[in-house]
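Here we show just some of the chains, and they stay where they sit in the whole.
Chain lettering (A and B) follows the sequence in which the chains are written, and residue indices restart at 1 in each chain.
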Amino acid sequence: MVVREDELFMQGVELMLFGVSAVVIFLSLLVLAIGLASQVILRFFPQPAESQAVAQRRTSAAPAESSLDAERIAVITAAVHQHRQRGRNG
Amino acid sequence: MSNLLRLWDSTGLAHFQPGQVVMILIGLCLLFLAIRKQFEPLLLVPIGFGGVLANIPGAGLAYSAAENALHSADPAVLAEMARLLGQSVASDAEALLQALGMAAAPVQQAAASAAGAAGFSDGMLYTFYTVAIASGVAPLVIFMGVGAMTDFGPLLANPRTLFLGAAAQFGIFATVLGAVGLSTLGLMDFSLADAAAIGIIGGADGPTAIYVASLLAPDLLGPIAVAAYSYMALVPLIQPPIMRALTTQAEREIVMTQLREVSQREKIVFPLMLLILVALLLPAAAPLLGMFCFGNLMKECGVVKRLSDAAQNALINITTIFLGLSVGSKLVADKFLDIETLGIMLLGVVAFAIGTASGVLIAKLMNRFGSHPLNPLIGSAGVSAVPMAARVSNRLGLEANPSNYLLMHAMGPNVAGVIGSAVAAGVMISLVGV
């Protein structure tokens, strides 16, 4: 009985050692991989300025939203325009 | 008159047991904390409510058809079940329930069939649990949604913070040791699998904890989930004293250098790289990290906005409702009110404390070597509990130096902690599972 429980504790210790090591090794490799990937991308595949803009537009351009935005922008533009005009008038 | 008796017998009052009263009070208490104190309400409202439902006497919402048949105390049904389970006809319901729990799959199916034929059916919460958790699907779907909501920019801008996410996982493994220690001392009765599942509480990650518990220690899932979400909500109370004790005022004042902008391509490549690393090294973490990376890729690739939105909204919300109720089904009195639950609650807070301390200490250590300054306050964010832990780091940073905004810097270790605990979960599953 005592043996069994000591064994359980030893298994726990083992699990801790292997577990901590595995996590640290895995994340260390990930750090290396990120560094490598960043360098490769930034050096050999830099994102062209225009393509990034396109990408951004693409990302944010669900049709419904964009039409809504367009409308809102129109309204705001009108309002701001008014505001300036008023400034000039006043 | 027989109808009157039947009506009385069908009320809850006729069957209430003290344990059920206690559990309903605990459920209401969780609801109070969730609603009034805003303790992780998205999970604790369904869990608390599910806990109340599970303990309604006579409703049997958390039990399978066979368990409901055994609870019915109908002599003919009990005799038939005893026969199927190979027990003496004189066995009482208690003994038969135990025998049912340990029966082989075909016997359990036969018992379920017999219960169905006698008019009993699976309780609602039991059905939810089977579909959502026992299948493993709900935690994975939530993890996909979390992936679709996570921005790895801060982590990619400063990959060293991954070490802080690793350090904080030390709390997980120390707690495993604590749990087997309590067993060794004879105070509790946790197996190695139980200990591993309890340790994951220290990962401060709800879906990961539920996923691991459903695989390694389904009986302890209730207390583990409650502990995980409660302590995640208590992060603003648990962490600050530890962080203050382990850092000097000068350290807390350290201002970190502005993070660089990360390109979309780096963000797209990251989940794929993480996935390949998982494939190479830790297949046991593939379901969790695979779904997480999938969600993140959908978000970052920018060409499947419809799917990314579904993962972040409809799908994760619907799944959360059923996940919460399903966890609640594990708060039935006879499974929850146990000395082990106390042990789990105690070990859980220890896990959080150790994780916090490890994160801060490793940050101090790294500060000695790296070229860029590292404020040790962001180390505590490595336990995950996104985004609460990062906000705590930010708050303490501002306390020390009113212009020291650490939030973005703490987001790195914060999301690293999510990866870290999923990796730890994979290690546990592959070493202890099956």
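Methods note: a residue touches a chain if its C-beta (ideal position, glycine included) is under 8 Å from a C-beta of that chain, and two chains touch if they have at least 3 such contacts.
Since the model is a prediction, treat every value here as computed from it, not as a measurement.
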Only one copy of each distinct protein chain appears here; write out the full complex's composition as a formula using the labels shown.
-> A x3, B x3
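Everything below uses one rule, namely that only the chains that are shown with their structure count from here on.
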For the pair chain A and chain B, the C-alpha centroid-to-centroid distance in angstrom is 24
Complex contacts: residues of chain B adjacent to chain A | 155-156, 159-160, 162-163, 165-166, 169-170, 172-174, 176-177, 179-181, 183-184, 186, 191-192, 195-196, 263-266, 269-270, 273-274, 277, 281-282, 302-303, 305-306, 416, 419-420, 423-424, 427-428, 431-432
Name, in rising order, each residue of chain A that touches chain B in their complex.
-> 5-6, 8-9, 11-13, 15-16, 18-20, 22-24, 26-31, 33-35, 37-38, 41-42, 45-47, 52, 55, 58-59, 62
